[in-house]
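Only one protein chain is missing; all other protein chains are in place.
Chain nomenclature is as follows: A and B, assigned in order of appearance, with residue numbering initiated at 1 for each chain independently.
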Amino acid sequence: MQSKRTKKLKGKILFILVTIGILHVLIINNGLQTIKSIIQKIYRFVGIMNTDSSMIQIFINGLITGSIYALIALGFTIIYRTVKFFHFAHGIVYAAGAYLAYAFFIFLRINRFISFFLAIIVAALLGVCIDRLVYVPLRKYKTSNLVFLLTSFGVFIFLQNLLQLIFGAQILTLRTGPIKEGHHFLGAVITDNQILIIVSSLVLFFLCWLFIQKTKFGKAIRAVSDDPIGARVVGINSEKIIMIAFAIGSALAGAAGILISLETNIEPTMGFSAILKGIIASIIGGIGSIPGALFGGLFLGVAENLGIWQIQAGWKDAIAFVILILFLLFRPSGIMGIKTEKEKL
Amino acid sequence: MDYLIHILIIAGIYTILSLSLNLIVGYTGLAALGHIAFACIGAYTSSLLALNFGISPWMGLIAGAILASTLGAIVAYPSLRLKGDYLALATFGLGVIVYSIAKNWVSLTRGPMGLPGIPSFSIFGYQISNVWSYLILVLLFVLLTYIVIKNITNSPFGRILKGIREDEIASLAMGKSVNKYKLIVFVVGAFFAGIAGSLYAHYISFIDPSSFTIMESITVLLMVVFGGMGSLKGSIVGAFLLVVLPELLRFLGMPSSIAAPLRQMIYGLLLVVLMIWRPQGLLGKYKFK
Partner (left out) sequence: MLQVQNLHKEFDGIKAVDDLTFTIVENSIVALVGPNGSGKTTVFNIVSGFLKAEKGKVILDAKDITSVSPYKIACLGIGRTFQNIRLFPQISVLDNVMLGLKYETGDRFSAAFLQTRKMKKEEKQNIKKAEELLKFVGIIEKRDELAENLSHGQRKLLELARILALEPKIFLLDEPIAGLFPETKRTMFGLIRKLKESGKTILFIEHDLHSVMDIAEKIIVLDHGKKIAEGTPEEIKQNKEVLKAYLGKESL
């Protein structure tokens, strides 16, 4: 058993390195010159003093967007573990978090912290409502994952346009006051808000990990995730656990929406690309794995930023989906997921 | 009155899309979410050939359809290995990728600026420029699509497709090469979607990537599900209803800033309601499980 585990670990690390390498080569795309420039970059990267500062900036930018992706993936994963389908509407809870924060903070002029807290609570409630109203009736029959996904899609489209009706299509922002200058770090710039994003993400991840691993509810979630029937046998009310998962996951989505809105704009379609990235990050990291969500999110953030450094920004989405399709076809269990069982016959 | 004909033409084009998607999703059970990408290929191929090389729209139509079916063959590959929701994600992704190419490969497609001035069809030197003649053209193609797909689905070949939809593993155990059928179905479905794209391009005479977003794919899927999976008449009904009904909103005099999101809200709500209460849609015999 031991040697198998270390073998698996080595395999995973190798796979990660190879993927990053291939990504780099594909993006830069120039054969021998590529290899030369890669070696140059590594040299400069390791020698911190004379580092190519733009590389650090890209990496930091990647961490920032990656943290948001990871947070979305985290909430998504916690929900996925209990219901086992892709809750696409997670993206609209993310957007709702931002819009609610706007409504409370900017529009109603409630204190910043209370506004954000309220927004997160309402986002959590929204997620639970979606589950109760839409998914519960479907759970009564033996509904396939695909039907859940399509239904979730429908909810997403409905709510996204509802947000647009209520708040209008124009761009909104949570930013108030003058723009503070960023800190200089290894030749790159990072602002307070950006640091907040990365730190919040890591803290929330750690808290969730503690919750899942150490608390009674966390154990129950794992039980429902691994063996729903067995869980019921030992008296776990799976419906209640699912509700808790939706509440926590949606709260995380709302928080992510608020965090990103401190940095960029709020618009009705923000949830769409957000949830797509979240799903891609989850699959890359290994669907159902919490450390995988963190890894996948950061990986996707960094990969995207590396990508648009050389290619135009408009290709960002396409790059993410190419990565997704490659993973789906060749490593559907992601980096940290367990190899999926062959189809049961 | 002209406007009504215009609506009918658009509905006809969507009918070709929903019929071809029904073959893939409704009869063979493959969760193909990026169908509009085939139309995109058809439209751009046809337009670029006409604009840059002066090639007749008829040839462009065929070329576009063939290129679209080539993409169909490529899309078929993930369908061999992925199931249900994962396939949905992959085909969704391919739809986004094709859209991104249309939007970002500016040197080829002029990106968001689009391609204006696309010529219309002409028969024996007579240009089809008035709406009535275009309507007849579109309806002929709808009829062609309907006849072809009806023949496919009513034949022993079609029976095998339904078997694959119901249970792939049992189909394998009955000696059917499931992969071969999936490939054929995607190629044929993409072919007709490509035709629809060309028809659209030469009618509107201007295309840009915004006509081929992933939301359009979802709309076509909704037409298939709403009309009824596994029912060709249902696809026709679904397409017509989902094109005509939003127009009624405009008739009620709503400003487009309200009508547009309202239309999408109805689509979203319809999808949810269908999935929960009537997965077989209006005329379908097959329940989306």
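Definition applied: a residue touches a chain if its C-beta (ideal position, glycine included) is under 8 Å from a C-beta of that chain, and two chains touch if they have at least 3 such contacts.
Small disclaimer: the values here were computed from a predicted structure and weren't measured.
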item: Selected from B:52, B:129 or B:151 as touching the chain missing from the view; value: B:151
item: Options B:123, B:170 or B:258, residue touching the unrepresented chain; value: B:170
item: Sole residue of B:162, B:233 or B:278 that reaches the chain not shown, by the stated touch rule; value: B:162
item: Residue touching the undisplayed chain, where the options are B:83, B:233 or B:287; value: B:287
item: Hidden partner chain, residues of chain B it touches; value: 148, 151-152, 154-160, 162-163, 166-167, 169-178, 184, 285-287
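Assume only the chains that are shown with their structure count from here on.
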item: Computed distance of Cα centres, chain B from chain A, in Å; value: 31
item: Chain B residues touching chain A - in the complex, by the definition given at the top; value: 31, 77-78, 81-86, 88-90, 93-94, 96-97, 100-101, 103-104, 169, 215, 218, 221, 225, 257-258, 261-262, 264-265, 267-272, 275-276, 279, 288-289
item: Interface residues, chain A side, partner chain B - complex; value: 85-86, 134, 137-138, 142-151, 153-162, 164-165, 168-169, 268, 276, 279, 283, 312, 314-315, 317-318, 321-322, 324-325, 328-329, 332, 343, 345
